[in-house]
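Here is the structure we will look at.
For this depiction, one protein chain was excluded, whereas all remaining protein chains were kept in their positions.
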Amino acid sequence: MRAFAYERPTDLADALGLLADQGSDARLLAGGTDLIIRIRDGSIRPRTVVDIKGVAELERGIREVDGYLSIGARSVMTDLLRDERIRRDYAALAEAAAVVGAVQIRNRATLAGNICNASPAADTAPALLVYGARVVATGASGNRTIPIDAFFVRSGVTTLAPGELVSAVELPLPSGPRGAIHVRRTRRRGHDLASVTLACLIEPGGITRLSYGSVGPRPILAVDETGVLADRSAPDDAKTDRLAALLADAAPSPTSMRASPEYRLAMLRVLGLRAIRRAIERLA
Amino acid sequence: MTTRRIELTVNGRARAIDVLPHHTLLEVLRDDVGLTGTKECCLVGECGACTVLVDDVSVDSCLMLGVEADGASITTVEGLAMGERLHPLQQAFLDTGAAQCCFCIPGQLVSAAALLAGIPHPTRAEIEEGLAGNLCRCAGYEQIIEAVAAAATAGDQTDGASAPHAGLPAVGDRASTPDAELAPQ
Partner (left out) sequence: MTLVGSSPARVGGVERVTGRQAYVADIDLEDTLHVKLVTLDVARARIGAIDTIAACDVPGVRLVMTSSDLPSPMPRFGPQRRDRPVLAVDETKYHGDPVAAVAADSRDAAEEAARLVRVEFEELPALHTLAAALAPDAPLVQDPALRPNDPQAASNVLHEHRHSWGDPDVAEREADVVVEGTYTFPMVTQFAIEPHAFMAAPDGDGIAIWSAIQHPNWLQRVIADLLQLPLAKVRVHAPDPGGAFGGKQHAKYEPLLAFMALATSRPVKLVLSLEETFQAVRRGAAEVHVRTGFRRDGTLVFRDLAADYLIGAYADIADRTVAKGSYTSMGPYRCPAVRIVARSVLSHTVPSTAFRGFGNPQQIWAVESNMNEAARELGIDPLELRLRNLAGPGEEFIPGDTPADGDWSVAVRRAAEMIDWESPRPPGRGRGIAVGLKSGPTTGLSYSTVRLLVDGSVVVYAGTSDMGQGARTIFAQIAADELGAPIEWVTVVSGDTTVVPYDQQTSASRSSVFMGTAVLRACQDIQAKVRSMAARLESVDESSIGVERGDVRIGDRVLPIRDVVARGLGRLGGEIIGVGEMRKDAEPDHPLGGTAAFYEFNCTAVEVEVDRETGDISIPRYVTVSDVGKALNPLQVRGQDEGAAAMGLGHTLMEQYIWDDAGRIRNLGAIDYRIPTSMDLPLETQSDIVENADGPGPYGAKGMSEGALLPVAPAVAEAVADATGAVIRDLPLSPERVWRALQEVREPGEAAR
């Protein structure tokens, strides 16, 4: 691996100062499960790696704040899986976190890092999208929140401004019961990158929030307010047209080696219907 | 290149060493500490041959910098046995024939130790899940799974790498397809 300098600031101001000074020559290190791979393969060549795990203001914790469940920047996938509230109220996120790599990866990979990489195949992204999460971006001028749907731009690109970092990911607290699920397609049962990743959330009022990734440059959120998809008495056949409309933004890469566009699109429909069915069951 | 002094505990022994910032924990353990039981294979966090415990949590040491381990307590495969007395997992791996070429086995053992620390009596599905990040190309998975189950039954997880982790919820239903629901409840 190429050499770089290592900084481990202990407070936020220092961390932000390093980002401000070095710009894109500095890279933040949280879990490192993506960063180190990319440094080793030469796709990024940071001059300085800024380890944020010593920053006092950045938490490794999950707590309720003003109507939101706030997941600190240093929280790893395993933390999400262990959290009773996430398992109970954000089942799709727990399920997504459970398939991010194998155990050793989940013990290191942070949720914040996962979204900052903005991989189109990131499993947590569709879950965050259906739950209407927001990202707390912290910069020199303080905090701002970005709706998760406005955060992703394309692979590796977010609306985070230069000099900003993600200090938390926040999920609105549930106002009532809902059924949600995360599903995916992979090439094997063991850990793998998803060729389709999809989350579905159904509310008692009949609103269906569907989000899907790995079928285009960024994960997509589509909402059905017609009640057609959430209709528990309607057969799958009655939902296919509406579902197709919701999935219309999918545009899988024709050059991916993991699956062809036809297969991804077909699986998107299959997974969509399955997820809706199971989400309805869970709502019950 | 400037080194950085780190202090860490490796298999119970406190050490202070100078490491280069871009060297991974795997390199530090193998080259600087001289513990070569931890193996290098894929270097992308897929194979688990480099698995060690950092403060009782299993990680791929190829994806962690050595400098990040400053202040940490590391357990490698060399730290599982108590002197000449094998850890129950090590004995079980020998008893079930799970130890073939053994290049993956240090990682398997460390992952298994972490698994049993969190779930003392795992189901087969939990063992499969817990060891999915450790590839074995001799593909002795059946005997490895048996070994972990046997060590769990042997029960005496008092030495070595035990850690007081809450058990994780069962994830992954082997009877189902990969896209199937992963029930966290």
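We just call them A and B in the order they show up, numbering each chain from 1.
Note that in this section a residue touches a chain if its C-beta (ideal position, glycine included) is under 8 Å from a C-beta of that chain, and two chains touch if they have at least 3 such contacts.
None of the values given here were measured: they were computed from a predicted structure.
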Option from B:V28, B:L53, B:V67 or B:L131 whose C-beta touches the chain left out: B:L131
Residues of chain A in contact with the chain not shown: 1-3, 102, 185, 187-193, 240, 257-260, 263, 266-267, 270
Touching residues on chain B - with respect to the absent chain: 1, 20, 22, 30, 35-44, 46-47, 49, 76-78, 80-81, 86, 90, 93-106, 109, 127-129, 131-145, 172, 174-179
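Basically, only the chains that are shown with their structure count from here on.
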Length of the line joining the C-alpha centres of chain A and chain B, rounded to whole Å: 27
Residues on chain A engaged by chain B in the complex (per definition of touch): 1-6, 8, 29, 32-33, 36-37, 39-40, 49, 51, 53, 78, 81-82, 87, 91, 94-95, 98-99, 101-105, 107-108, 181-186, 188-192, 196, 267, 271, 274, 278
List of chain B residues in touch with chain A within their complex: 1, 4, 20-24, 43-46, 48, 51, 57-60, 62-65, 67-68, 70, 111, 114-115, 129-130, 132-134, 166, 168-169, 171-172, 174, 178-182, 184-185
